[in-house]
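Of the protein chains in this complex, one is absent; all others appear in place.
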Amino acid sequence: MRHQLSPSPAPTDLARRYMAERARMPVLAAPLSAEDCQVQSMPDASPVKWHLAHVTWFFETFVLARFEPGHAPFHPAYKMLFNSYYNVVGDKHPRARRGLVTRPGLDEVMAWRKNVDERMATLLVRHGAGEIAPELAALVELGLQHEQQHQELLLTDLKHLLWCNPLQPVYMPRWPLARVAAVPWQWVAQAGGVVQTGHDAAQDPQRFAFDNEAPRHASLLPPYALASRPVTHGEWADFIADGGYADPRWWLAAGFDWVQSQGISAPLYWQRDDERVAGRWQVFTLHGPAPLDSHTPVAHISLFEADAYARWKAANDEQARGARLPTETEWEHAAAPWQTAGLAAGNFVDSGALHPLPVTRAEPGLMQLYGDVWEWTASAYLPYPGYRPWAGAVGEYNGKFMIDQSVLRGGSCASPRSHVRASYRNFFPSAARWQFSGLRLARDSD
Amino acid sequence: MRHQLSPSPAPTDLARRYMAERARMPVLAAPLSAEDCQVQSMPDASPVKWHLAHVTWFFETFVLARFEPGHAPFHPAYKMLFNSYYNVVGDKHPRARRGLVTRPGLDEVMAWRKNVDERMATLLVRHGAGEIAPELAALVELGLQHEQQHQELLLTDLKHLLWCNPLQPVYMPRWPLARVAAVPWQWVAQAGGVVQTGHDAAQDPQRFAFDNEAPRHASLLPPYALASRPVTHGEWADFIADGGYADPRWWLAAGFDWVQSQGISAPLYWQRDDERVAGRWQVFTLHGPAPLDSHTPVAHISLFEADAYARWKAANDEQARGARLPTETEWEHAAAPWQTAGLAAGNFVDSGALHPLPVTRAEPGLMQLYGDVWEWTASAYLPYPGYRPWAGAVGEYNGKFMIDQSVLRGGSCASPRSHVRASYRNFFPSAARWQFSGLRLARDSD
Amino acid sequence: MRHQLSPSPAPTDLARRYMAERARMPVLAAPLSAEDCQVQSMPDASPVKWHLAHVTWFFETFVLARFEPGHAPFHPAYKMLFNSYYNVVGDKHPRARRGLVTRPGLDEVMAWRKNVDERMATLLVRHGAGEIAPELAALVELGLQHEQQHQELLLTDLKHLLWCNPLQPVYMPRWPLARVAAVPWQWVAQAGGVVQTGHDAAQDPQRFAFDNEAPRHASLLPPYALASRPVTHGEWADFIADGGYADPRWWLAAGFDWVQSQGISAPLYWQRDDERVAGRWQVFTLHGPAPLDSHTPVAHISLFEADAYARWKAANDEQARGARLPTETEWEHAAAPWQTAGLAAGNFVDSGALHPLPVTRAEPGLMQLYGDVWEWTASAYLPYPGYRPWAGAVGEYNGKFMIDQSVLRGGSCASPRSHVRASYRNFFPSAARWQFSGLRLARDSD
Partner (left out) sequence: MRHQLSPSPAPTDLARRYMAERARMPVLAAPLSAEDCQVQSMPDASPVKWHLAHVTWFFETFVLARFEPGHAPFHPAYKMLFNSYYNVVGDKHPRARRGLVTRPGLDEVMAWRKNVDERMATLLVRHGAGEIAPELAALVELGLQHEQQHQELLLTDLKHLLWCNPLQPVYMPRWPLARVAAVPWQWVAQAGGVVQTGHDAAQDPQRFAFDNEAPRHASLLPPYALASRPVTHGEWADFIADGGYADPRWWLAAGFDWVQSQGISAPLYWQRDDERVAGRWQVFTLHGPAPLDSHTPVAHISLFEADAYARWKAANDEQARGARLPTETEWEHAAAPWQTAGLAAGNFVDSGALHPLPVTRAEPGLMQLYGDVWEWTASAYLPYPGYRPWAGAVGEYNGKFMIDQSVLRGGSCASPRSHVRASYRNFFPSAARWQFSGLRLARDSD
C-alpha cells in the first residue's frame, strides 16, 4: 500500500500562497521573447513555454479535474500535450519533441495559466480557509513545490539555450559581482554514530517534504569530516592546469570514457579567450560571458568530474589527504543543524545573482551548505529503507526514477529559498552538468 | 576558368521587380506566430525566420558588401549566423542548429529585411535604370531567384513543422477543393533523335537560368512516350492496397532497406482514420487534415517510392507495360514545347491552393507538366557536358551538390510561377519526401 | 594510501593450485573450434581466445615481469593486445575490436599459455614452498581468482555467440534434466539490528577476497525477510502472461524506456515455438534449445526486469505483499550462516549442468543462495565505508567501476564453486542480462 501525501502545513493561507508562488514563473519569463520560450536546446531540457504550461497542467489534472464542480478542461488536448511522464494519466507527447509544438503559443499558455489560477482561487476560496479538505490542500501544496522545481529548471534550461546561440545573449544585465577573495577551506569534523536522517512528518509537520525524503531512518556513520566550503572555480582551474582531464588515474572508468568520447576538458560553459592563454577562462552566465572569478564555487560539473577532482586533490594536496565525496547521509547529518541559519544566509534565486557567490567572511563551521551550488554526493539515488511512493497518480512523481542517478544536496543559486531543506534530495545522471552542480570534499576521520 | 552569371534580362525594371519579389515572403509568413517562425523540425528543414534572414543575407553579402559605397553590415555577426553553405564567405552556423538561435528575434529579422530593402532600393535607383552594371544586375537577379527558391522551402519546411504538432494546426483556412474526377491517362509518344536540352543564354537571353542548366547540349534519344498526366493519389492507394510497400520485387535494394528500417508504408503526411478501415486515408495539408482526394496528383513521395510504383505498375497494368521513370532529358525534350501554355495554366503557389489539383478537362498531349508536383526523374544530378560553375563565391551555389541526388522537374504547387521553366533542375536525395514530389510514367516506344 | 593485497592463504601448495586452476579454461574451450574461439558477438562480450590470452597476460604482466629473473615477454605486442583496462600498464587494444584480431591464432595463444605456465612453475618451485614472498603469493592468488572470473565469462560470452547463429549450435550434449516440481516458496524472517558485513582479512585469513569486499563494516538493518528460494521460470511466465512487460506500473522509468525501445518482451534466450501458442516457450541453453522448465530458477534477466517483477508480484500475490529486491547487506547478512552448506550443495560450473536446476527437496531456511543464478540486489555498486583500492596497477581491478552498476550476489551455475563466498560482490549495469542473473524476493518485516 502506498503512503498518503502529507497534509498541508498551513491550510489557512493556501490561496494566498498559491497566488504568490504562481506569480514567480511569469516574472522569470518576462525578459524573454516568444521565441526564447519556444525552443528546446537538447532532449534533457524543456522549452520555457513548456514549463509554464506543464506546471499549469499539474493543477488542472491533479486538482481541478478532481475537486472542481462540473470540471471541464481548458483545452481537451492539453492533457496529453503537457503531461511529462505520468503513465496513469494517459498518453504523453514525447519529451524530445516538446520544442516542436509551436501552438498553443506563449499567449495562449499565459491565458491558460490565468484561467487555471482563477479557477484555483475560486476552488480554494469557496472551500474556505479552515475547511479545505486535507487531500486537496496536500495536492495544492505538492503543486506549488512542483512549481518551484520548474522555476529552477526554467532557468537552467534557458541558460543552456542561450549558450547555444553564437551571440551568447544576456538574460539579465550583468550584476556587479564583487571581486573578493574566497576564504581558505578547512576540515570540519563530524562525530558520526547512529544518526537519523530523512523527513519525519510527525516530527516536523509544518514542513513539506517529497516522498523520497521519507521515512526518517537510522544509519551508522563512522566519524568523518566535511570541507568548510565548496570547491571554487580557482581551485578547479588548478585541476585543469595540472592535466586533470587527461589523466585516467583520477577518473572512474565510465567517467574517463565520457571525457574522451565527448572531448570534455573543462566544466560546461567554460570557454577560453581568443588568445588561448592558460588561465584566461571565460564562463557563460545568465548575465552573458564573464571572466572566470576564481573565488566563486565551481558549478556545472558532472558527478564524474566531481569524483575525479576529489581523487586528484587527495593525491596532490597534503591537507586534502583522504578526500572523497560525502555520502548523502553524511551531508544531511552535518547540514541539519545549519538549516535555519544556512537557508537565511544562502544565495538562492531570490537574491537575483543567478550565479554562485564567494564566501567573503570566514566563519567557524560549515559555510554555503545551502544555495550557490548543488553538491554532488557519493550516494546513488535509491529508496530509503521502508520507502513507499505516494498513493495515486502522484506516486509516479519520484519513485520510478530511483536507478542509475546520484544524489545532490543543498540547493543552488537557481533554487527558491523556501524550496530547500536539509533532507531535500535532488538527483541527476552521472554525466549531467547543466544544473548549477558543484562539490564539497569529505573524508574519513583519522 | 568559371563562367560568368548571365546578364540580367531586363535591368530597367530591376528595382521594381526587387521590391515585388521581396514582398512575397513576408506575406507567406504573415499567418505565423514568432514561435512558428522559430522552430526547425528536422535537420533537413530550416526555420521560417532563418529563411527570412538568409535571403536577406544573400543580398547584403553578395550585393551590398560589394556595390554599396561605404558599406557596413547591419550586424557584424549575421554574416556567419545566416550563411548557409558558402565556404568562401567564411564561417557558418551549423545547419542542424539553426533552430536554436532565438535571437535575433523575428522582429529584428524583419527590421533587417526592411533595412536591406531600403539600401538595395537606394543602390538600384542611384545607379539608375539603364546604368546598372551587368554584374550588379546579374547578382540581383540571382538573389531574386534565390528568394523564390526559399519561398517554396519556407512552405515545405513549415508544413513539416505543423505536422509534427499533435494538434495538426491549419496554416491557411481550407479551400473549397472541388471533388471532380481526374481524367484517364494515356501514353503520349515522343520522337527522340538528336535532341538539344539545357539552357542557352545566347538563344534565350531574356530568361534567367542557373549554371546547372547550362550548357545547352545534344543527346541521342531513342523514341519514347510519357504519360499524359502525373500519377494520382487514388492510383497510389491501389499500390498500397496491393501490398506494394511490402513486396521487394518492386524496390531498389536501398529503397527496400529504407522502407523496412524506417517503417514506411505510405507517402509522407498520409494517415489513417481512427477506424483503420482500408481506404479511409487522410492527408495532412497546409489547410489541415483532409480526406484523401483520389483525383489529385500524389505528392510527398521519395524517389524510391516513385521508382517502385513504376515497376509495380508495369507488371500489373497492361496499359503501363514497360513503365519506368523518365530521364531528365526525355522530360525536358517533351516539356519544352508546352512551356508557355503549361506555365500559364499550371497550379503554382500563386493560385493559393498550396496543394496539387486534379486535371478536370482532358486535353490532347501532356498535362500538368508544370506546377502541382515536382516529377522525379531517373537521372542522377550530375553536371552537363561542359558545365562550368559561376565565377566567384556564387560558384558554390549548385555545382558542389552534384552527387548522390536525383533530378526533379516541372515545379510544384509551392513554386512561384515565374521561377519555373523547362530547363529547371531541382534535386533531392533518394529518400527525401517533404517536398511536393510526385511522378509521371515513361516508357520506351514499342 | 592504497591497501595491500591479502597474503595468500596457503602458499605451500600454490604451484599445485596454479596448475590445477590453469588447466580448467582449456577444458572449457576443448569442444570449440578455432572459429568459435575467435568471434566477439557484441561489444560487452569477448572472444574465447581473448579470455584464454588475457588471463595469461595477467600472469606475465603482473607476476613474471616483476619476479622472473631476466624476464623477457613471450611476444612484445601481447602486452598491449591483451590488456583489458589497465591504464597504468600502457596502451590497450579497443574492447569492441577484440574479435578482429585473428592473429595470433588459437594455437599460438595456447602455446603462450603453455610457456607462461612453465615459467610460472619454475618461478613458484624455485622459490620453494614456504619461501614464496608474500607479495608474489598474493599476486598469484589474485591471478587465479581472475582466471576463475574469466572461466565464467568465457561461458556466458560463448552462450551469447552461439545464440547469434540461426542454427543454434550445441556446446555440450543435452544433460538429462529431471522434470521435478519446484517446492513452494515462503518468507524466511531475519532479525536485523547492527550487523557486520564485508570481508575481514584478520578474521578470515584463509579466504581470499577482492578489495571491493572490504572493509568489514557495521550497518543498521531493520528486521526483514527473504524468500526461501529464487523466482522460477514458471513464475516468470505468469508475469509475462499477465502482460507484465507492457504495463508501466511495474517498471522503473528507465526500465520501461529500455523495454519499449529494445522491444523486450521476455528474458534473453526465451523464444516461442513456431506455433506462437502462449506458454509454449523454448529457452536457448548451452545444450541447445530446450523447452522451458517451469521449476528452474529464472535466469538472464536484467535488473530492470527483476525490479519490475517484484513490484508486480507485490501487487498481485497476497503472500508477496511488500515484495522488493533485497539490499546487498540484507543478502549477505542472511546468507553468511549458510555459506558452508550452501557452497557444498550449490549448482556451480563444477556440476556440469551449465543451467540452473530446481530445488527438489524442501528444507527449512534459505535455499539456493549459492550457485544456480546470480541474484540482483537493490544496491548500487559503490565503495564500502573506508574502502581503499589495492596498491599498484591492480588498484584498477575493481574501484574504477563503482558507478551506475548494481550488485549481484551468490554465484551461478557458471561460477567455479571455490570462487564464491558470502561477501562476494558481482556487478553489472541495469540492462545487462547475458549472465546467469536471476532474483530472490525480500520484504520488510511486518
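Descriptive notes on the structure:
Order as written gives the chain letters A, B and C; numbering starts at 1 within each chain.
Everything that follows uses one rule, which is that contacts are C-beta pairs under 8 Å (C-beta built on N, C-alpha and C of every residue); 3 or more make two chains touch, one makes a residue touch a chain.
These figures come from a predicted structure and were not determined experimentally.
Taking every chain of the complex into account, the omitted one touches B, C.
Of the listed positions C:L5, C:M25, C:L81 or C:M120, the one in contact with the omitted chain in the full complex is C:L81.
When the omitted chain is restored, the residue from B:A202, B:A344 or B:I403 that touches it is B:I403. If you put the hidden chain back, the residue from B:A191, B:A218 or B:A241 that touches it is B:A218. Along subunit C, the points of touch with the absent chain fall at residues 33-39, 41, 49, 77, 80-81, 93, 97, 99-103, 105-106, 161-162, 164-167, 169. Residues 85, 87-88, 194, 217-220, 222, 248-249, 251-256, 303-304, 307, 378-380, 382-383, 385-386, 400-404, 406, 430, 444 of subunit B touch the missing chain (whole complex, contact as defined above).
Everything that follows uses one rule, which is that only the chains that are shown with their structure count from here on.
Per-chain Cα centroids separate subunit A from subunit B by 48 Å.
Per-chain CA centroids place subunit B at a distance of 60 Å from subunit C.
Mean C-alpha position of subunit A lies 38 Å from that of subunit C.
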